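Complex shown without one protein chain; remaining protein chains in place.
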Amino acid sequence: MINDKNSQKIADFIKNWARKHSIWVLAYGTGCGAIEIPPTMTSRYDAERLGVRGAATPRQADVLLITGYLTTKTLKRVIRVYEQMQDPKYVIGFGSCTINGGMYYDSYNTIKVLDKYLPVDVYINGCMPRPEAVLAGFGKLQQLIAEGKANGAQKYKDDHEYYRGNLRKIIGNKYEMPLYNW
Amino acid sequence: MKEIKADLISKIKASFDNVTEKDYDGNRLDFHVETRIIPQILTYLKVNLGYIHLSHISCVDWLEDGEFEIVYIVWSPEDKLKVFIKTRIDRETGVLPNIDMIWRQANTYERELKEMFGIEVDGLVAADEFLLEDWEGLPPMRRDFDTEAYADETFWHRPGREDAMDVREAIIERSREEIPDFAKKYSR
Amino acid sequence: MREKATTLYIGPQHPGITGNMMVRLKIEGDTIVKATTEVGYLHRAFEKLQEKRNWLQSFTLMCRFCVPETDPMEELYARAVETIEGREVPERAKYIRVMVLELARLASFMLWYGGQNGSLGLYTMGQWSVGDRNYILDLFEELTGGRVYHMYIWPGGVRRDLPKGFEQKVLKTMDYLEKRLDDYDDLMFDNAIFKKRTKGVGIVDKETAIEHGVVGPVLRGCGIRSDIRIDDPYEVYDKLDFIVPTQEGADIWARALVRRQEARQSIRIIRQVIDMMPGGPVYNKIPNPQKWTLPKGDAYVRVESVRGEVGLYAASDGGLNPRRIHVRGAAYVHAITLLEDVLVGENIADVSAIMNSLGTCPPEIER
Partner (left out) sequence: MESVGYYILGVIVTIIVAFMVGMTYMGLSRKITARVQNRKGPPFYQNFIDAFKLASKETAIHHGFMHHAGPAFLMVASIMSVLIIPVLNDGKWFPNLNFDGDLIFLLYIMVFGPLGMALGAGQTGNPNSAIGVTRGLSQMVGFEIPWVMALVALMMQYQTTSLVDLMAVQQTTGWLMFSSPFAFLAAVLAMLGMFRYSPFDIVGAPTELASGPVSENGGKYLFTMMSSGSIFAFAKLTLYVDLFMGGADNLIELLIKTFTIYLIPMLYGMVSPRYRTEQAIRYFWGWPLFFGFLALVHAMVF
C-alpha cells in the first residue's frame, strides 16, 4: 500500500515541495560572480524569503552555485565538492563564462563549457548577472524541482564515465581524483 | 624635480658603471643597468637614497630580440619620484639575481617570473608552483606560447561563437533586420 | 617525538575566506605556528589575453581584474594608454572620473564593512551595509548601465556625460549614506566585543610594513601617512581638499578606524567634485579601434584603491595590441608574504578577520 504508485506520487510531491522551498547554497565563490551573491542575500533582494540560504559545508548543501569561470585548478576542487554533496543536489551555472567561456574563450586556464564536467540544471547568463537574474535562476530551479525535472545528480551517476573522462582530458594523469562512492 | 633627478643621476653614475639613464616628463626616471648589479643598485637606492618602496617588478618578452626586459620600479616617498631600473637578460640562458632579502615581497614577483616566463632566479627559496598546477610545456606568458591554440586543443568550445565577432552584424545577418534608430544613436 | 601540530586548511571552499584561495595552517592548540597561502584558483591569464586583443578590446578585460572595485582598474588602463600616447583628457572628464572612483571606493568600503564584521560574527552589519551599497550601484547603473562592471572610464575621457539631474541624485545618496555610516559606528565601533576582538590582533608594524611593501590602509594603520592620491596625484586630486587619516595601533582596530574615516572622506570628495564640476566635452575621441596603434614606449601608473596602491605597467611595441600589461594589486603583496608572516602566532579564530583587514582580494593576485 505504501509503495503503491499514487502514494509514491504524493510523497514525491511533498518532498519536492519541501526541496523547492528550502534551497541551501554552498558558500563557494568560485569566480568573480561571488560579488553579486551578498547583494542577493541581503536586504533589497533577500533570497532568504524564498528559502534560499547559505550552507557552510558541502555535506549540508543542496545547490552548487558556480559563480563564473572555472580555472582548471578550481575545477578539480569543485568536482570534489560536488561529489561530497548529498543527493538530491543541483548545479547552477552563473555567468556567461560558464556557458561558453565568455570573454575567456581563448584563455589557457579556464574551462569553456561547464556541462561537460558537471550536470548543470540551470544556467544564468550575463556578465555579471544581476541579483534579479540570480533570483530568476533560483525560481527556474524551483520550478524544475517541483516538476521533478532537476535530475542532474542522476545524470551524473549514469554518465559518470563521460564526466570523469572529460575531466581527465584536462587535468592529465598527475592529479589523483578520489573515487566517487555514493 | 629637475634637481632631484640630476642629483640622483650623478649619485648613481658615481657608484655604478655602465648605467644609462633616460629622463621622462613628470616624476619618472629610467636607468638601464647590467643584470649582475641589480641587487647592489636596489640596495643602494633603498638604504642610501630613501627609495624604500618597491612598487613593481615586471617583465616584457621581446621575442624578436631574444631577450626579456625586467623592470624594477621603486618609489621614494620623500623625492616623490618613480625610478625604473631596467635590465635585459637572454630568453633562454638568462639568470636573474634574487632580491627578496631586500624586499620580502619580491619573493612573490620572482615566483611569478619563474613560473610564467620560465626565468631562473638565482637562490630563490619558494614553493615550485604559484598560480598554475601541474603545468607542463612552455611557460604560458612567453610570447611564443599560443593560448588560443592551446585552448582549442584542450577545452571544448560551445558552437555558436564563430559569428559573434560583431553582434550587431550577426543580428542583421540572422534576422535581416535593420538596426533600430534608437540603437543607432548609441553605436559609435 | 610526536608531531604536535595539526594542519588545518582554510579554503578554497570555506565561508570565511575572502575569495577563492587557500591558507594552509599548522596549528598547535588554537595558535598558528606556520601559514602558507596557496593561490591560483582564479588565474584567468588576463595579461596573456590582453596581448591578443587590440588596445580597446583589452580595456574590457581590464575591469574584471578585481571585482569589489572595478573602476580603479579602468582608470589605470585609461591613464596608462593616455600616458603612452600623450592623449589629453578633457577637464570635465577628469572630475567625472574622480567622482566615479570615489563612488567605487565607497561601495568597496561598504563591502568591507560587511566582510570585516561577518568574519567576526556580526552579521547584522553586513546585511545593512551590503544592502545600502545597492544605492551606490544604482547610481552606477544609471550612469553606465552596469552594476558591477562599468567600462565607463576609458582612454580619452569617459564614455558619456552625466545624465540630467545625476548630481542631485548623488548628493541625495551621499546624505543618506552619511547618516547610515553613523548607524554603523553605533553598531560596530561602539561595540565592546568588536573592540576586544580586534585590538592587538593582526599587527603589522612599521618595519614589517616597509619590508613587505605594504600599501593603503594597512600602511596608514601603522602610522605612515601615504596615499597615492596625495603623493603621486592623478586627475584632479591635487585640487581637492581631503585628509588622509592615520592611526598608530597597527592592528585590525586601527585599520578599521582608518577605513571608517576614509569612507567619510570619500563622501566629502564627492561633494567637492560635484561642486567644482566644470562644463565642456567629456571625451577626446579615439581613432578607429581596429586601426588604433600606440607609439612604442611604456608607462607605469598608480591608483589608490580601497586596498591601497594598485599599479599598472603597460608596454607598447607600436603595434595594434599591447605588448605587455602587468597589474600590481595591493593584495599581491598583502595576501602572500605579508599574510604568511602576520598569521604566525595568531589564534585561528582571527584568520578571517585578519584577511579581511589586510584586504586580500585573490582575483587581483592571480589575474
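When the chains are written out, they are named A, B and C in that same order, and each has its own residue count from 1.
By our rule, a residue touches a chain if its C-beta (ideal position, glycine included) is under 8 Å from a C-beta of that chain, and two chains touch if they have at least 3 such contacts.
For clarity, every value in this text was computed on a predicted model and none was experimentally measured.
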Exercise. Wait, the hidden chain, what does it touch out of the ones we have here?
Worked result: A, C
Problem set entry | Among C:L187, C:I203, C:I286 or C:L320, residue touching the chain not depicted | C:L187
Exercise. Which listed residue (A:S7, A:S43 or A:Q143) would be found touching the missing chain in the intact complex?
Worked result: A:S43
Exercise. Per the definition of touch given earlier, which of C:L120, C:L143, C:V158 or C:V333 contacts the omitted chain?
Worked result: C:L120
For this session: Name, in rising order, the residues on subunit C that touch the hidden chain in the full complex.
Result: 6-9, 14-16, 30, 117-124, 127-128, 131, 187, 191, 193-194, 196-197, 347-352
For this session: May I ask you to list the residues on subunit A that touch the chain which is not drawn?
Result: 14-15, 18-19, 21-22, 24, 27, 42-43, 46, 48-49, 51, 53, 56-62, 85-88, 181-182
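One rule holds in what follows: only the chains that are shown with their structure count from here on.
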Exercise. Would you say A-B or A-C is joined by more C-beta pairs in contact?
Worked result: A-C
Exercise. With chain centres defined as C-alpha means, what is the inter-centre distance between subunit A and subunit C in Å?
Worked result: 30
Exercise. If you average the CA atoms of subunit A and of subunit B, how many Å lie between those two points?
Worked result: 37
Seminar exercise, completed: subunit B residues touching 2+ other chains are 132-133, 140, 145, 147-148
Exercise. Going by the touch rule set out above, which residues of subunit A reach two or more other chains?
Worked result: 73, 106-109
Problem set entry | Parts of subunit A lying in touch with subunit B, wherever the complex brings them together | 72-73, 76, 99-101, 105-109, 111-113, 116, 166, 169-172, 174-175
For this session: Spell out the part of subunit B that touches subunit C in their complex, as residue ranges.
Result: 27-28, 52-56, 58-61, 71, 73, 75, 77, 80, 82, 84, 103-105, 107-108, 127, 129-133, 140-141, 143, 145, 147-148
For this session: Please give the residue numbers of subunit C that touch subunit B in the complex, ascending.
Result: 36, 39-40, 43, 45, 47-49, 51-52, 210-213, 215, 226, 231-232, 298, 300, 302, 309, 311, 313, 315, 323-324, 326, 328, 332-333, 336-338, 341, 366
